[in-house]
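Below is a slice of the complex: some chains, not all, each in place.
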Amino acid sequence: MGKQYTRLDKDNAAVLLVDHQAGLLSLVRDIDPDKFKNNVLALADLAKYFNLPTILTTSFETGPNGPLVPELKEMFPDAPYIARPGQINAWDNEDFVKAVKATGKKQLIIAGVVTEVCVAFPALSALEEDFEVFIVTDASGTFNAMTRDAAWDRMTSAGAQLMTWFGTACELHRDWRNDIEGLGALFSNHIPDYRNLITSYSTLTEGK
Amino acid sequence: MGKQYTRLDKDNAAVLLVDHQAGLLSLVRDIDPDKFKNNVLALADLAKYFNLPTILTTSFETGPNGPLVPELKEMFPDAPYIARPGQINAWDNEDFVKAVKATGKKQLIIAGVVTEVCVAFPALSALEEDFEVFIVTDASGTFNAMTRDAAWDRMTSAGAQLMTWFGTACELHRDWRNDIEGLGALFSNHIPDYRNLITSYSTLTEGK
Amino acid sequence: MGKQYTRLDKDNAAVLLVDHQAGLLSLVRDIDPDKFKNNVLALADLAKYFNLPTILTTSFETGPNGPLVPELKEMFPDAPYIARPGQINAWDNEDFVKAVKATGKKQLIIAGVVTEVCVAFPALSALEEDFEVFIVTDASGTFNAMTRDAAWDRMTSAGAQLMTWFGTACELHRDWRNDIEGLGALFSNHIPDYRNLITSYSTLTEGK
């Protein structure tokens, strides 16, 4: 028998944004800052777009790690927001786990800074408790490509699936006909090449 | 007992070319355009050369994604051609799956744009239904090397085998003696270094 | 005697944006699309911020090169806009040169797509007519790093100065005290690392 395809289901998925804090972002050097900022906002936009329950958490935000990136705070004013008093692995924080379980979802879409700690630790904990874990690799950042590769290896060995924000959006959406304009806007706002295609296309077809 | 070597068999393999569309190709940045164009055409040539049943499919081809690359259309005028009305995963389209199953083949050679969506989704679906899946990595493209690596990880974890067009051709052919000239022409047309070897060789041996 | 420092002067500079068209942008592969889009918009923002006369021009915009990027059109609704009927070197178009000369400025800040043609050709022409030419390298794009290097070599040999949008802004502004908030906003909007510094700083100092 073939291996079961565990695919993202918008009715069964939650998003965990872990430690995207103004100070910690200066540690991220495996992705260019312009691209990384874009990827994180794209993930946030897709969470909103698909109405996925989203949980924000920070580590020591009153210290040098700095506050959560303000755009995220503004986009999810009503989301559970767990400012952890000290736990490095968000899963070691009871409120965080409660918030996750309160969503009632079995699929966790995780991104954060830095990959081998803030992403990998809760991912491994969640897998242990039978969640299906999807890592948004390009909305997660770390010191360099080598530390990223090591982190990926550890997570995939434990059963996590590596995604990108684009793949996540596509797998959740399933069919363009569910909403062409909405998905098109998401892509247009976060993929310059795609925006250009739309620009050329619209110009040629408008008034047709 | 050793692990069984699942190798490509030209009597049991079909080729799926997924979403090689003029617009989508501008998204491909993990492979240089000259090389990528060459790789896609090489895969098409080998599909023809080995008479493999080939299936073409596109996503939203009347919109910004653009039409199928014309060379592919011309090379496979009689191939099943499924212009999907909206399904992102080609395997979610009944006509596509029907066309695949109608070939009666158990081995699927898949390439497409972009790797983590148009290739990975149907690959995972096909594996779930017990097909043997071979990804032609160098005829598949995506946003950057990082998103490619993530896509590869997901597919290999599920049991897909990563190939190149060259490896695919060699595994299908098995023995040069089946047709030296045919395989040589395929290589000469798509591997400049190999063409140079042939040029030098022919010049020196002609008239010998 | 030392060599004279030809520095940008906001009262004597004009900006030329050459062929940033939706189609042509798909040719740009020496800079990542997220970063390139940001750089072009940053240059446009600084042109606005410093009230520099700005000239837009396109090549064959009704054909496959595609329309000007809409953001640029919207930001400069009253700027001279020269849709060239065929001249590849914008300087070969009389209207363009007239528009440039009508600004009465001696310093030209040039960016465009692709670097070795749409940027280099008018740059070399302008240098010949004694303009001081400043290339905004990171808001100009081309096929790959090798073609960029060749283009830079040709332009610097002719006397052009290579700038970045950030260096251009700093040289025009001269002194933060001229307007701290304005320049800060420009940087915050286009340099994620700088925005993070501001976020952390503001959080710590607000209410102090």
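A, B and C label the chains in the order they appear, each numbered from 1.
Quick note on the criterion: contacts are C-beta pairs under 8 Å (C-beta built on N, C-alpha and C of every residue); 3 or more make two chains touch, one makes a residue touch a chain.
Since this is a predicted model, take the numbers as computed values, not measurements.
Here 3 copies sit in place, and the number of copies making up the whole complex of this structure is 8.
Note that only the chains that are shown with their structure count from here on.
Chains A-B form the pair joined by the most contacting C-beta pairs. A simple rule picks the central chain: find each chain's mean C-alpha point, then take the one closest to the mean of all protein C-alpha atoms, which gives A. Copies chain A and chain C of the same chain sequence form an interface built mainly from equivalent positions, shared numbers / all numbers used being over half. Centre to centre, using the average C-alpha position, chain A and chain C are separated by 34 Å. With centres taken as mean Cα positions, chain C sits 41 Å from chain B. Multi-chain contact residues of chain B, defined as those touching 2 or more other chains: 26. Of all the residues in chain B, the ones that touch chain A in their complex are 23, 26-27, 59-60, 63-66, 85-89, 92, 114, 116-117, 120-121, 124-125, 127-131, 143, 146-147, 149-151, 153-154, 157-159.
Those residues of chain A whose C-beta lies close enough to touch chain C in the complex are 22-23, 25-26, 32-38, 66-67, 69-70, 191-193, 195-197, 199-200, 203. The part of chain A that touches chain B in the complex is made up of residues 1-5, 7, 31, 137-138, 152, 156, 161-164, 166-167, 170-171, 173-178, 191, 193-194, 196-198, 200-201.
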